[in-house]
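I am attaching a structure below and will ask some questions about it afterwards.
Of the protein chains in this complex, all but one are displayed in their positions.
Letters A and B mark the chains in the order given here, with residues in each chain numbered from 1 onward.
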Amino acid sequence: MRNPVSLIRHSLVAGVSSLPLLMAAAPGAHAAGMPQLDFRNPLLTGQVIWGAGIFLFFYLALRSWALPKVDTVLASRSQRINGDLDQARAAKVDADNAVRELNETKKAAAAEAQAHLDAVLDEERKQTASRLAELGSKLEVEIASAEKAVAEERSRALESLKPIASDVTEALVQKLTGTKPDRVRIEAAVAKVAAEKSTISAIA
Amino acid sequence: MTEDRTSFDERLRAAQKRVAGKQATDQKPDAQDKSLLSLAARAGSEMLGGLVVGVLAGWGLDRWFHFRALFIVIFALLGGGAGILNVWRLMKSLERQE
Partner (left out) sequence: MAGGSSINVLEQFELHPVLGGLGEALSLSQAPIFMVVACVLVLAFLHFGMKPAAVVPGRLQAAAEICYEFIHNLAVDTIGPEGTAFFPFIFALFFFILAGNYLGLIPFSYTFTSHIAVTFALALMVFLIAIIVSLKVQGFKFFAHFMPAGAPVLLAPLLVPIEILSFLSRPVSLSIRLFANMVAGHVMFDIFASFVIMLAGLGFIGDVLAVGPLVINIALMGLELLVGALQAYVFAILTCIYLREAVSH
């Protein structure tokens, strides 16, 4: 509060306000010749009385005629502005409601579409799965039959191999030993080897 | 679209505030009366006013009671006091505003 500026200001004001003391000390010297202080002049008192009447008339004219005109215009304007603002606010609320409704509808439609899509996809998946299962079982059957055929073919081939093997063995043994071997023993040996081989190949 | 809506919101709010604030504008008394010169003139007139009233009252009382200069001296002093009081009150009211 007591900054230098305000201190200077205060002292200046104090100094200036003491000037009237000096002026009051010599009132006659200053006031001499001022027409405003010539109170014997009837025009001076007359202007005060005239002024009182004029001011009273001015006041009454303002109060009952001029100022109410301004007041009505200002009041009607503020009413109008408030009405416009209310309208704008109402319109805004309407618009907001419409936008919210639209958004809700949109959301509902999207949800419905999603649900529909899900159902369709689910159905599709189920169908695919059953078709796949069917296909798998059919394939298995086919594979099984094909394996069986292969196994039969194999055993038949092995069966047809046996006499050849016996013949070859017989010829080999005859060449090596010079004597004709017992056909029954050879066949038994071939059958034994063939059984061993087939188990090995089956394992492999 | 959202940008438009926020700007509309803002404008509507601003318009409402403008209309509402029109009635509540804060006019600081004496705000334009703070320049040093006018302050000094005001303080001087306050001082002089006190003195003039004191001197006039003293002069009137002297005439009434047929004294030569008793009341005018007393009331000139009292009027000076009143003038100082006026100036002091003026400074106090200005300080309160600052």
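As a working rule, a residue touches a chain if its C-beta (ideal position, glycine included) is under 8 Å from a C-beta of that chain, and two chains touch if they have at least 3 such contacts.
Source: prediction; values computed, not measured.
In the full complex, subunit B makes contact with the omitted chain through residues 25-27, 29-30, 32-33, 38, 41-42, 45-50, 52-54, 57, 75, 78-79, 81-83, 85-86, 89.
Contact between subunit A and the unshown chain involves residues 33-37, 39, 41-52, 54-55, 57-59, 61-63, 65-67, 69-74, 76-77, 80.
Throughout what follows, only the chains that are shown with their structure count from here on.
Rounded to whole angstrom units, the spacing between the C-alpha centres of subunit A and subunit B is 61. Those residues of subunit A that touch subunit B in the shared complex are 1, 6, 9-10, 12-14, 16-21, 23-24, 78, 81-82, 85, 88-89, 92. For subunit B in complex with subunit A, the touching residues are 8-9, 12, 15-16, 19, 22, 36, 39-41, 43-44, 46-48, 51-52, 55, 80, 83, 87, 91, 95, 98.
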